[in-house]
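I have a structure here, written as structure tokens, and I will follow up with some questions on it.
A single protein chain has been omitted; all remaining protein chains appear in their positions.
And now, subunit A:
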Amino acid sequence: MSAPSKKTLAKPGVKNIVLVDGVRTPFLQSGTTYADLMPHDLARAALQGLLNRTGLPKDAVDYIVYGTVIQEVKTSNVAREAALGAGFSDKTPAHTVTMACISSNQAMTTAVGLIAAGQCDAVVAGGVEFMSDVPIRHSRKMRKTMLSLNKAKTLGARLSLLGSIRLAHLSPELPAVAEFSTAETMGHSADRLAAAFGVSRLEQDEFALRSHTLAKKAQDGGMLSDVISFKVPGRDIVSKDNGIRPATMEQLAKLKPAFIKPHGTVTAANSSFLTDGASAVLIMSEEKALAMGYKPKAYLRDFVYVSQDPKDQLLLGPTYATPKVLEKSGLTLNDIDVFEFHEAFAGQIMANLKAMESDWFAQTYMGRKTKVGAPPMEKFNTWGGSLSLGHPFAATGCRLVTTVAHRLQKEGGQYGLVAACAAGGQGHAMVIEAYPQ
């Protein structure tokens, strides 16, 4: 690993903003131990975990920003509900952001913005996703009837409304992990993306196996120190992610395609699974952190958001975001010691790697002269990724950033890069610099 002798990315006139610490609840497959909770319960656990881990006085937090994707309508501002429940001061404002799988990235960069603008000094950011329960709604027709029923004044009017209900009205509306603009499910799009870049089933299975193997190793080796223990009400204490399952290539090969049948290549095993989980990070101005006696873990440096065609390039966010953020920081791919990319699908990661390796793609679709290059695998997601650790949509971003900080510390690198794709054809990348040890 490169020695931390490279230049710092601090810019004159720009505040140094640091990651003090980050935690997350264990990421569990949905429908398992967390099944009876509500989203704000999980978020609360992460927030309390952060308070415990950092010993932060509850009234020292200026602001809380939290991400979520599939909203529980009862707690639409889940940030506020979770903060109150976690015992933060009721004087600390909180808002919720949503940007699909990069929601907590958005929460963190919002925090960075608040601090950089001089409006806050200490902000908690995070994200929660709870797929064990999702809002399933009555059909639009039924909802309309029910709303009219509220307004109906006479018994006759009510009865006639009730009489208008047909069997078809009773069929519910289920949320789907599908693009609103194209109505295509994400797995379907991922399969097409993999095919577009000629990613074979074998390559995808190999990458999935790698993710699980590395995650298992990291878990067994005690690397996943961001995970906190959580006593689930009415259940046991949970302290480990439960989706890590290293299998054999033969086992993986047996699975049938999950989306494009029968000739697709994306399977349940080479996709990230539905996950419950929450994460939280403490972000401060360097001055404030030091004044409060903290030893920060990393600097949060440049970041970018990108967006592109939500149909055919839905999951190519990292390809677009990586060169842009590197340019901003004045770095090249070779300068990066630690890569943490969000693994939505093995096929998506492989497609991104191929796109980043292609001059033709860079020239034709990104208006760049040359390719940015693909990250070397020995630096890439070496503690597992979303495929194995799990992917609670809005919680993943904080996990990526915290993992980069931890890996930089562990491996002695100086720069880390986070990149992620998100529904809507959007993407994000951030450069993270190790805090001098």
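Following the convention adopted for this analysis, a contact is a pair of C-beta atoms (placed from the backbone, for glycine too) under 8 Å apart; a residue touches a chain by one contact, two chains touch by 3 or more; residues count from 1.
Note that contacts and distances are computed from a predicted model.
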| item | value |
| --- | --- |
| Protein name as given in UniProt for the chain not displayed, "DELLA protein", "Trifunctional enzyme subunit alpha, mitochondrial", "Dynein light chain Tctex-type" or "NADH-ubiquinone oxidoreductase chain 4" | "Trifunctional enzyme subunit alpha, mitochondrial" |
| Identified contact with the non-displayed chain, of A:N16, A:T33, A:T145 or A:Q313 | A:Q313 |
| Identified contact with the non-displayed chain, of A:G87, A:P135, A:G198 or A:P376 | A:G198 |
| Touch list for subunit A against the chain that is not drawn | 180-183, 188, 191-193, 195-198, 260, 262-263, 309, 311-313, 351, 354-355, 358, 360-361, 364-365 |
